[in-house]
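Every protein chain except one is present and positioned as in the full complex.
== chain A ==
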Amino acid sequence: MAVTRLLDQQALAGATKLPEAFARWFGERGWAPRAHQLDLLARAQGGASVLLIAPTGAGKTLAGFLPSLTDLAERPKRKPGELHRGVHTLYISPLKALAVDIHRNLGRPVEEMKLDIAIETRTGDTPAHKRQRQKTAPPDILLTTPEQLALLIASGDADRLFAGLKYVVLDELHSLVTSKRGHLLSLGLARLRRFVPGLKTIGLSATVAEPDELRRWLVPQNPPGLMAELITVQGGAKPVITILDSQERVPWAGHSARYAIGEIYEAIKDHRTTLLFVNTRSQAEFLFQELWRVNEDTLPIALHHGSLDVTQRRRVENAMEANALRAVVATSTLDLGIDWGDVDLVIHVGAPKGASRLAQRIGRSNHRMDEPSRAILVPANRFEVLECRAAIEANYLGAQDTPPLLEGALDVLAQHVMGMACAAPFDEAVLLQEVRTAAPYAHLDEDTFARVVDFVATGGYALKSYERYARIRKTKEGLWRVSHPRYAQQYRLNVGTIVESPTLNVRMTRQRSRGGNAAGGPALGKIEEYFLETLTPGDTFLFAGKILRFEGIRENECYVSNAPGQDAKVPVYAGGKFPLSTYLAAEVRAMLADPERWNRLPEQVAEWLSIQKDKSMLPRAGDLLVETFPRGNRHYMVAYAFEGRLAHQTLGMLLTRRLERAGAHPLGFVATDYALAIWAHDDMGTMFKGGRLPLSDLFDEDMLGDDLDAWLAESWLLKRTFRACATISGLIEKRHPGQEKTGRQMTVSADLIYDVLRTHDPDHILLRATRADAAAGLLDVSRLADMLSRIRGRIVHKQLERISPLAVPVMLEIGKERVKGEADEMLLSEAEDDLVHEAMGY
């Protein structure tokens, strides 16, 4: 939050409203609070909850804490022997690291003003004895996470702990509200409001598309529609964003951006400190490795991602704060508002996928409002060039494409209901009322809530055979109470909404240490089990910035040794975590359709588009272009829908089913963010043209009915979603370190439970929650539906003799999901050249 950078001459006049100590503190430094900081203070003092929307570097965090700090400063001292007063202000952030960072930054002014205010953090890393002490002697300001709040309110003495609560400060609210953690937090807030009806909330957020959604989120929805007050701070200087103007050939496909390494390295050399953002962990590892390959000046370049061991991450963060690094390669772990030293350049490698996300990341450089941020976008392939261009224009236009908020998830609600029973016996109707004051659950109906409570009690099955095993039971007075203390213990161990795929610790050892003592080396971090499963001892891979040799798995740890100088397999690039936003997709389509805009594109990309225009065509902005062509002994169809990989994957599954029924004998498909390619035995082009299978029928919206249901039921996507829902709702337990040893044959896997439940109780509440999740998250069904209705009557079919230039990128993805070593790399590169020659007619 950079208290040391609050200089704002124009707002000096307002300083009078502050208590003496604060005014003096600002004055001594020749500073003044900003207008929005005072505005927020005044409104909060007047009893309002407030949403503050401001760009990075606007002094947002100090604004959020001013009401608390001034209130606490003027409070009479606690007399010796007087009872502890409980928590005054609760600060909640999505990241542990953020809580730690705020602690550091808030501590400074408090100390300098000699304020008697106790500030402490409480996260999963806080030792048990400290957590215990925090309950008996709580700090004035407690900095914590949604999970810790859930645990605190699930204990019997929560009402006492929070009786004196005045403020809840919610940082990075725009990021919290879009996830299940946000749902959990909203329910926690609802409970806090029951303890303290006049509780004031202060939400801090980056710019969002729909501020009103966040305003509702901050206040009880009683009646529905109530909103917090809003203060908006306009953005400071416009960022200066450019696309890397590469002298190298921009590749047709792929995500590595290897072509640009030299130019990226030059940019790092030209700046003080550079933050390099990538979309996935494997990209981060790859980029880091490649940069060190060319790092002739041995610049201090570091790596930071969420799978690394925590001590490694802290080391990088501290070096960053001390300005000891020239560059950090990072994934989204550094996305949020953490203030890391003097960054003067952000390089984004790969497409940003959303304009709001890009704005956030770029905000990391020049962390002050009045100087422009500098950023360079490095597209990894040609479609990404278009996407980067669209994102730049959006950023200049201030376009926002944050995802819409979802209805409160039922698995989260089940977890909360159990937590509330752990706190104290509850009345169902009263709890429902409380839950409905949380914005995501404002429209929860009574019947659904009853089913969730039934689920918590006995599993909620149509076959009522578990009455005697109920985890919560109704007392004579009609209150639900926990039937055994061990269920409360179970709840505490499983709280939270983050369900990670199973991971193993990665530990260093000596190479080929046979039999005996393999342990003892340092831990490097955690890596997903599904990736390790594909390795054979002797295989090499990139992790923690090193080339490692896989030695084997023992006792649930993965042992590796150093393998410098060897070529490494790269962990599978599973595609971007984030789908292309609807807004950017529309922009890319518009750009394709408008040759006038091509002159802002690099020459080689503009050339690619104009040859496409010659050889095939470019669709108009609202049209869907479908190309068909033969290649080898197969027939291909490529649809350029630009709706993101998830929606394309769903579309691919559904179209393949239909083509199968129509007798086209489809063989497979591949989806990218931009296009979908399906290949088949039979000539689909002729089927479309000849009327045997009109395209309008193939793309008819009714595919979202029975076909979708039938496919969904079988889909592994749904199984994966079910696992998360089952864990969050408490049906199955999280895996805890040390428990894995019980062996696979003893645990009941979520997949098996899913199969049984789907066959025997298809209307179960948990399956309902699973379907809702999958439709929104993994399948992008609503987006697909919008697309199908948009393109009705606007499908343009082009039957070609051979592959078109636009089709090359998606065709190169076929069979490319796995990297298998050097020979395969060579074959791929040969194949790539063939396709290019064919398409461009060189």
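Methods note: a contact is a pair of C-beta atoms (placed from the backbone, for glycine too) under 8 Å apart; a residue touches a chain by one contact, two chains touch by 3 or more; residues count from 1.
We adopt the following convention: contacts and distances are computed from a predicted model.
Not shown: a single chain whose UniProt protein name, out of "TRAP transporter small permease subunit", "Dehydrogenase", "Ligase-associated DNA damage response endonuclease PdeM" or "Hydrogenase expression/formation protein HypE", is "Ligase-associated DNA damage response endonuclease PdeM". Across the entire complex, the residue among A:T437, A:T458 or A:Q612 in touch with the chain not shown is A:T458.
Within the full complex, the residue among A:V430, A:A450 or A:V756 touching the omitted chain is A:V756. Among A:L18, A:L95, A:V670 or A:A776, the one in contact with the hidden chain is A:V670. Of the candidate positions A:L189, A:V328 or A:L532, contact with the hidden chain is made by A:L532.
Listed for chain A, the residues touching the missing chain in the whole complex are 458-459, 461, 463, 465-466, 469, 471, 484, 486-487, 490, 529-530, 532-534, 536, 553, 572, 649, 652-653, 656, 667-671, 731-733, 743-749, 752-753, 755-757, 759-761, 764, 814-815, 817-820.
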